[in-house]
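Just dropping this structure here.
All protein chains of the complex are present and in place, except for one that has been dropped.
Chain lettering (A and B) follows the sequence in which the chains are written, and residue indices restart at 1 in each chain.
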Amino acid sequence: MVRIGFEIHVQLKTRSKLFCSCPTNFLEAEPNTNICPICTAQPGSKPDGINEEVIRKAVLVALALNCKILDRPLRFMRKHYFYPDLPSNYQRTSEPFAVEGELNGVRIREIHIEEDPGRYELREGIVDYNRSGVPLIEIVTEPDMTTVEEARDFLKHLRAVLDYLDVILYPEIGFRVDANVSIEGGERVEVKNINSIHGVVRALKYEIARHKRMLAMGKKIVRETRHWDEVRGVTVSLREKETAEDYRYMPDPDIPPYSIDSTLVEELRTKMPELPHQKRDRLIRDYGIDESAAWTFVLDKELGDLFESLAKQFGVKNAVAFCLNLRGELNYRDKYLAEIPRRERLTKLAELYFGGDITKPVYVEYLRKILDDPEFVPIAQEQLSDDELRTIAREIIAANPQAISDYKNGEKKAVNFLVGQIVARTKGRADPKKAIQILREELQRL
Amino acid sequence: MLTKEDLGHIAKIARIALTEEEMNELLPQFNGILQLLERVKQLPLAEATAIVMTENEGEFREDVAKTFEDYDLIVEQFPKKRGRYAEVPPNL
Partner (left out) sequence: MPMIEETLERIRNGEITPSEHLEEKIEILERRDPELNAFITKTLDIAREQARQIDGVVREGGGEAFYGLVWGIKDNFALKGVRMTCGSKMLENYVPPYTATPVEKILSNHGIILGKLNMDEFACGSSGETSYFGPTKNARNPEYVPGGSSSGAGAAVAAGMVDLALGSDTGGSIRNPASFNGVVGLKPTYGLVSRYGLADLAMSLDVPGPLAPDAYGIALAMDVLQGYDPRDRVSAKRKLPFLRSVDSFDPERVRIGISESLLSGVDPAVRRTTEHVVNFFESKGSEIVEVDLPDIWVAFPTYYLVMYPEFASAMQKFDGIKFGHRVDADTLYDTVARSREEGFGKEIKRRIIMGTFISMAKNAEWYKLALRARTTLLQMFQNAFRKVDIIVSPTVPTPPFKLGERVNDPVKMYMADALTVPANLTGIPAISFPAGWKDDLPIGVQLMGPRFTDHVLVSAVRFFEKEGSQWSE
């Protein structure tokens, strides 16, 4: 039997870092400009208390995951190991502040707070400390998942919860996952640093297959830590030097104990926004759509919001079709709708399409362009008049004698070929339904 | 008592490339210090409590971003640089 558990690291959306006031916009900033004596471990520097927004967001997440907030002061420990992206060569990590939660049938063991290290490019041999000190929460689950699908569904649901709470610093990063997997007869293996849900699915499939192969060959699966190589699609054993660490946990004497006020917890409980499962129920109730569609929309917060606004403007049926289509295109690109800039273009697209100002092929083309090109703006496409279409149909007929003879011989496919020619020639400005109708009329006249 | 192998292992964790000579010198000193530390067991020992030296309870810091103006002075201290990055060998 397969057992899967996760340790999920989420960068929290705050303006300043956990222990200092440096800005957290590390993706935009020039290297080594969001730094100060504290987050670069200059001798004599001391952590500047704890960022209050970190606690607010951390507790909000814990409450949304049905955790119990522990009634004891929050203490930070030092976790020691040497790595270039860790300026002090210890990471400040808290004891758990919330325990015993649940989501999607998976138990949450605990949640704690820690600081992110900087960015170390191994192959380049360079370090940027802008990210060092950015606040993280780590969500640890019990190994309750028994299939890859279950694991994927859990992560998707978790991602939705975090999006709804608006706690993720960079949606395009999302969260990082360390997965633990074991199969019956083998020890637990940890696979570290997987950066997408898609990656987790691939990594789990690979690793489970690897375990099964090993057992089949009579080999022992030992307890170890492996690294997921996204490019090659394999897990790799980390060399002994890197894993033979004793973290030598020690309470950090520079950080006094912090109490998480019960009034704060209650305040956050009352301020809890609508959560994914609640929205799903509401969409079913208010729009009459089925559970599967509702859940699909709800798992991507922006998509769910878009669905509602489109449904109000263009009706439920159109909105469902549009959003399912959009979801498909997003899946292909492994993106969340939040990662697409200038999303008002999608509403514009819906207006054009449902208003009959563009044809279906054009709508499909425009949709892809919107997702792939942030500069592209959809505009009404001038459509061909019936006369113009008729002229083109005659030209196509004249240019394709073989297809005509096929048609006369009863080959239905010849019609499709000719329609395709018309669509190509008109660069999508012909409505396919209209084109077929006019073509058939012309063919009749032959 | 510790062996030279133990010492080597600790030196690895502490990332200090001790020389053979140093290890030979350190080992007896190390074991001598351990013996000294053992003395503490003669005290009438109380139960262990977490020692917190400050009276203060943690006060949260407001979430306001502030750029440290002298970040270039920090970059200047990198012993090896490439542009604005700290440079390290490209293998572990």
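By our rule, a contact is a pair of C-beta atoms (placed from the backbone, for glycine too) under 8 Å apart; a residue touches a chain by one contact, two chains touch by 3 or more.
Here the structure is a predicted model, which means the values were calculated and not measured.
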| item | value |
| --- | --- |
| Touch with the omitted chain, as defined above, among A:149, A:246 or A:334 | A:246 |
| Sites on subunit A contacted by the missing partner chain, in the whole complex | 37, 40-49, 78, 80, 82, 84, 87-90, 127, 129, 241, 246-250, 252-256 |
| Residues belonging to subunit B that touch the chain removed from view | 2, 7, 10-11, 13-19, 22, 26, 29-30, 32-33, 36-37, 39-51, 53-56, 58-59, 70-71, 73-74, 76-80, 86, 88-89, 91-92 |
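Assume only the chains that are shown with their structure count from here on.
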| item | value |
| --- | --- |
| Between subunit B and subunit A, distance of the C-alpha-averaged centres to the nearest whole Å | 38 |
| Parts of subunit B lying in touch with subunit A, wherever the complex brings them together | 12-13, 15, 50, 52-54, 56-68, 71, 74-75, 82-92 |
| Residue numbers on subunit A that touch subunit B, as the complex places them | 14-16, 21-24, 30-37, 40, 42, 48-55, 73-74, 82, 84, 120, 122-129, 239, 241-242, 244-246, 251, 253, 255-259 |
